[in-house]
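Shown here: the complex without one of its protein chains, the others still in place.
Up next, chain A:
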Amino acid sequence: MSHEHVSNTKRIWLVFGYLSVITTVEVILGIIKPESLEFTHFIGLNLLNWIFYILTLVKAYFIVWAFMHMEGEKSSLRWSVVSPVIFLVLYLLFILLTEGHYIYGVFKDSTIKWNF
């Protein structure tokens, strides 16, 4: 491998800073739960949850790219690791969440009583 093995200490601490700030923002939002965000819906989710998921993905990006040093790997390795995960997870979530929502409707509207 022809990695340039210079010390990345500065970048590591910088990424730690990003991750800490993002986590702090998440925790503050999780405690306050601003009503304007929590009760505004946008494509099936409320804005607060959108923010949480996006921040989570940003954190995941930093962990994989900086800490696991994905940015230093060849793009062929990058794609062969990341794309199957993203594709399969989106597929799985789509199927299971749609089905879960459907079953919720069945419980709600049918004559079968679930919990009472």
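Heads up, the rule we're going with is that a contact is a pair of C-beta atoms (placed from the backbone, for glycine too) under 8 Å apart; a residue touches a chain by one contact, two chains touch by 3 or more; residues count from 1.
What we mean here is this: contacts and distances are computed from a predicted model.
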| item | value |
| --- | --- |
| Among "Iron-sulfur cluster binding protein", "Cytochrome oxidase subunit III", "Carbohydrate ABC transporter permease" or "Calcineurin-like phosphoesterase domain-containing protein", the UniProt name of the subunit that does not appear here | "Cytochrome oxidase subunit III" |
| Hidden partner chain, residues of chain A it touches | 1, 3, 5, 7-9, 12-13, 16, 19-20, 23-24, 26-27, 29-31, 38-39, 49, 52-53, 56, 59-60, 63-64, 66-69, 73-74, 76-77, 80-81, 84-85, 88-89, 92-93, 96-97, 99-101, 103-104, 107-108, 113-116 |
